[in-house]
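Below is the structure I would like to discuss, written out as structure tokens.
Shown here: the complex without one of its protein chains, the others still in place.
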Amino acid sequence: MSNPMAAEPIAAGQPAEGSTVLTVRDLVTHFPVRGGVVKAVDGVSFTVHRGKTLCIVGESGSGKSVTARSILKIVDAPGRIVSGEILLDRPNGKAVDLAQLNPYGRDIRRIRGKEIAMIFQEPMSSLSPVHTVGDQIIEVLRLHLGMGKKQARERTIDLLRQVEIPNPHIAVDRYTFEFSGGMRQRAMIAMALACNPDVLIADEPTTALDVTTQAEILDLIKRLQEQKGMAVIFITHDMGVVAEIADEVLVMYHGKVVERADVETIFHAAKHDYTRMLIDSVKRLEHKSEVRLKREPIPENRPPVIAVENLSMHFGDLKAVDGVSLSVRPGETLGIVGESGSGKTTMGRCIVRLYEPTGGIINYRRPDGSVIDLVQAKGDDLKAMRQQVRMIFQDPFGSLNPRMTVAQIIGEPLLVNGIARGRELDDEVSRLMQQVGLEPAWRERYPHAFSGGQRQRIGVARAIALKPQVIVADEATSALDVSLRFQVLDLLMRLQDELNLAFIFISHDIGVIRYMCDRVGVMYHGRLVEMGDAEQVCNAPTHDYTKALISAVPRPDPRQRSLASRHRYIDPNS
Amino acid sequence: MTDTTIAAPAVATPAQRLAVASQAQLVWWAFRRHKLAMAGLVITVILYVIALVPGFFAINDPEAQNARTPYHPPEAISIRTPEGQWQWPHFVPERLKRDPDTLAAIYVPDPEHAIPIVLFGHGYEYKLLGLFTTDIHLIASANPREPFYLFGADRLGRCVWSRLIQGAQISMSVGLVGVALSLIIGIVLGGISGYYGGRTDFVIQRVIEFVLALPSIPIWLALAAALPQGWPATYQYMMITVILSLTGWAQLARVVRGRFLALKTDEFVAAAKLDGCSEKRIIFRHMLPSFASHIIASITLAIPAMILAETALSFLGLGLQPPTISWGVLLREAQNIRSIATAPWLFAPGIAVVLAVMALNLLGDGLRDAADPYNK
Partner (left out) sequence: MLKFIIKRLLWMIPSLFAVSFLAFVLIQLPPGDFVTNYIATLAASNEVVDQQAAATLRDRFGLDQPMLLQYGKWVWGIVTSGDFGISFEWQQPVSGLIWERMGLTFILMLSTLIATWAIALPIGIYSAVRKYSIGDYFFTTITFFGLAIPSFLLALVLMYVAVVVFGQDVGGLFSDQYKTAPWSWGKVLDLANHLWIPVIILAVSGTASLIRIMRANMLDEVNKPYVTTARAKGLSEFRLLMKYPVRIALNPFISTISWLLPNLVSGSIVVAIVLNLPTAGPMLLESLMAQDMYLAGAFVLLICALTLVGSLISDILLALVDPRIRLE
């Protein structure tokens, strides 16, 4: 289906930079549900200008994604726009109200992909798995610009080059699953920009990416924005990203706009409590927690409770963990930070013996002072070790058996190890729940009745039930909203002090590591590239990779935009 | 990867009830919403009640032949007199006469002697549940010498309805026993395959694929033909169910294997291992409840296949043999086109099969949809 009117892409830059391109006024989108409506978007207004970036920020359930989809009228059924205006200012001076258009009609279809384009969060599932990347881009070109096959293919290769995909003439015939996460997102961007739209809507495009890849993608979007003078609506929950890229910020909460201002005001002179709360949560993670700052440093000569020597875990040819050595002392929190594929999760699972390491030693100091090698432990030793070295999982949904009550879940380790039963068990479960801040009266409920943050607390209660010495926390806060994150972190630190626990805290989030940990190890491709005091590693790293990692983390302060000047790491082995 | 709020409950129950609802309850609530599935449940229950006490629901002795009423047409229940007045349900007996023109045998109704139908009346004697002897039936003819042929009679004057009811016992139970056998084999092999993975999984999976790729009827025919003719009815019945389950287990094994594989990667299974649970406990306490509802759904969907299989085999003459009564055996009467043309009520067992299969399919579908109340 080609539009006979336009054979060439509209030349960018003709309308003045800074002029309004999109105006949203009092947008209301409802979802009818059993017994009422959910007001997903409840009276939202904002304007978007050419060449500028508007960030829509909010936590889950705030309605930011639905707002974006309402603009293009692709809200998932049964949602629909109830009232409001969405005015698109065209270069020829006329404006059209998108809210009035039929969602299946020709008019809105002409706008989608051509004047307003959208990119999504998960490029793996947002691109077709059975069509080549080239095919999907060519489709847009032929649809809106009426290009012939050959011309479209050439333009596609050109687009892939613009988004810095290597060997574009080969990449054009590849399938989505043959690319890495960052590359897929670049392909999606190429597809969105194929017809030089006036507005690019980006719905959490970097949330699923590593922080270094995220920096690359943010760079790319910025560069393309400057080249083409388009407006960008960037949806995210990450305040650091907002500080880095936004010109204007829209804060949403439960479908309403809580505050709307330029980025400087939002970060330094926010008016609304909710905004301030969001900024505070993030700023708090910029420093070590107060609790820890006040604490006495752990004496150097205290013997470590876990000392790992040259640990390796090979899966066939893949060296997930390649000769890692580290140690952690009682009462200490050792952070392990790395990106995807670094092997940090595998490392954690080796320590608790979920995996059987292929080599190395894990020396564990038992409460009576004796030391055993966890890698070799068997039988009773292994059983005892399982009681003392416990794990908290990442996924609050998947780590709790949906068919068991909370009492049964928390009580399981106690029951199975013959520590308590019956009345005694019940009392202990209630006590544990109180210790983690949950209401003991709820112990007969099932996990589905709790929120994500509460479920994570259940996981914590389960972990401390056996009074362990060491807890491995595998991305324990990654699935939680920012405002909930430091609540769980504070809880963990309180428990650490109460029970003299040692934590091995695995995360990809530098802020959380900085907040919580005493010492930090940085992993890259299965190796430990740097290890040291948390302050030093996070603020003044020595290894090149760590430098690249730290500098790629966006800081929540628009006055300190540093992404552009970040350190780039080039792997000498690749 | 952001936190999501609690998904709105699919059923509008007070939040508190929902919070303490166990998995079984959630499944039941989700199931109840499916009107068709509920209908399937009701019909299935009725059929199994009938299968349990067929004697009560039958009218005439299924074995009793009657030389005076071959191919007797069905007799309707009339609630009005010929004059148009309301009356207690009666039936009008028919007499065998010769058509004066064609000399063919026809049945002529005799409305003068309409006979009332008695609820919980007396009829032939039978054993209730194999224990008590009684002669009470749901409906019976007021006059014991005038049989009430609700669905007509067959070639030998036997009551089709009663034989149909009697056949329910065998046809509906063959499915159960066969499926039970399949289930055992399927769970063991599928479970081992899914839980242990690796080489065992590879081998078992190839075997499953092989069995599934084979057409069942030729194999069943061959196996059934191998059964010695002279065996007693119960032996034959057992062997038929064994034969049916020899290929039926593969489908169930595949489902079980799939579930185990999916569960293995669930983190709560890892958590259970770290809690110190033995393998046995992990499998039975943690993993099994997760797919119990899937298994139940699969079983319910496997029963109709067994019913259809037995019917087909008996129809072809290789399954159960007369005098055993099952729907398939009854349908053998319908094989002859001449007899069908004059007595289409001989199709009745076919309708019973269709009804049973449909009810079970609806039930199984509803269970399968409701099986995972957390995955909406």
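In order of appearance the chains are A and B, and numbering begins at 1 in each one.
As a convention for this text, contacts are C-beta pairs under 8 Å (C-beta built on N, C-alpha and C of every residue); 3 or more make two chains touch, one makes a residue touch a chain.
This is a predicted model, so every value here is computed, not measured.
Novice: So one chain is hidden, and I want to know which residue out of B:M38, B:I283 or B:L308 touches that hidden chain in the complete assembly.
Specialist: Touching the chain that is not displayed is residue B:L308.
Novice: Tell me which residue among A:A40, A:L54, A:I111 or A:V328 touches the hidden chain in the full complex.
Specialist: Touching the chain that is not displayed is residue A:I111.
Novice: Of the listed residues A:V130, A:A269 or A:L293, which contacts the missing chain in the full complex?
Specialist: Missing-chain contact among the listed residues: A:V130.
Novice: In the full complex, which bits of chain A touch the chain not displayed? Write them out.
Specialist: 1, 69, 72, 74, 76, 104, 109-114, 117-118, 120, 122, 125-131, 139-140, 143-144, 175, 177-178, 188, 191
Novice: Just the residue numbers, please: which parts of chain B touch the chain that's not shown?
Specialist: Given the touch definition above, chain B has residues 206, 209-210, 212-219, 221-223, 225-228, 304, 308, 311-312, 315-316, 318, 331, 334-335, 337, 340-341, 344, 347, 350, 353-355, 357-358, 361-362 touching the missing chain.
One rule holds for everything that comes next: only the chains that are shown with their structure count from here on.
Novice: Which residues of chain B touch chain A once you look at their complex with the stated criterion?
Specialist: Answer in residue numbers: 1-8, 12, 15, 18-23, 266-268, 270-278, 281, 286, 289-290, 374.
Novice: Would you mind writing out the residues of chain A in touch with chain B in their complex?
Specialist: 33-35, 59-61, 207-208, 237, 352, 354, 383, 386-387, 390-391, 393-395, 398-405, 412-413, 416-417, 442, 444-446, 448-453, 459, 462, 478-481, 484
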